[in-house]
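This structure is in C-alpha cells; I'll ask about it shortly.
A single protein chain has been omitted from the complex, and every remaining protein chain is retained in its original position.
So, chain A:
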Amino acid sequence: MKNNSLLTVATALGTFFAILLALGLAVLTFVFVHWHITPEVYKKVKVDMQTQELVFINSKGETVKIRQGGEEEVVASTESAGAGEAGQKQRYIPLPQVDRSTLYSLYLHTAGILLLLFFITKEVLKVIKSVQELTTFRRNNVQSFRKIGFMCLGISLLQWVTSFFMEGYSRDRMTPMLCMLAAFILAEVFKEGNRLLEQDQLTI
C-alpha cells in the first residue's frame, strides 16, 4: 500500500496513547503500593470530594455515602479536616478520612479499565499495521476484533459491577457496549472478507 498518512498518524497516536495508559497504570499502582507501605506520607493529601459521585458533603459538613436502601452513612467529618478557608472546608478532606474500601474499589476499577484500554489499543495497532502491510483480511484480524469486543464487554461489566458496590457511581455505560457491538460486527465483516480472500486465492 502507498504510504497512507492517515494510518501513520493513527499508529503514532495509538502508540502514544498506549504509552500514556501504561504510564498511568504504573504510576497509579506505584502510588497505591506506596500508600500502603508509608501511609503517613499521604496524610496531608486532600481529596476533592465534590468530583466524586459516590460520596458527597452534607449541610453539616460531613462526608456522606448513600447506601442502596437510601440510608445515609457518615464516612468522615470535615470538622476535623482543619482546612484553611471555609469554602475549602466543604470541598476537600484528608485522604486518611476517606473510606478505605472506596479507595480499594476505585483503584481496582481504574486499574482494570486502564489495563483493558491498553490491550484494546494494542489490538487496534495490530489491525492498523496489518492494513499497512496489505494483509487486512487475515484470520488474526478477526481474532483481534473479537478480543476488542470481549475487552469492551469487560469494561462494561467492570462498570456494572462497580455501580453495585459504589453507590452513586454513574458512568456512561452505553459507549463500551456500543464499541463491543461494533467490534463483533467488524469481526464478522473481516471473517467474510477472509473467506472471500481464501476463495479468490484458490480460484485458478
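The rule we apply is simple: a residue touches a chain if its C-beta (ideal position, glycine included) is under 8 Å from a C-beta of that chain, and two chains touch if they have at least 3 such contacts; residues count from 1.
Throughout what follows, contacts and distances are computed from a predicted model.
Q: Name the chain not shown, per its UniProt record: "Thiamine pyrophosphate enzyme TPP-binding domain-containing protein", "Mov34/MPN/PAD-1 family protein", "Helix-turn-helix domain-containing protein" or "ABC transporter permease"?
A: "Helix-turn-helix domain-containing protein"
Q: Counting contacts across the full complex, list the positions on chain A that touch the omitted chain.
A: 198-199, 202-204
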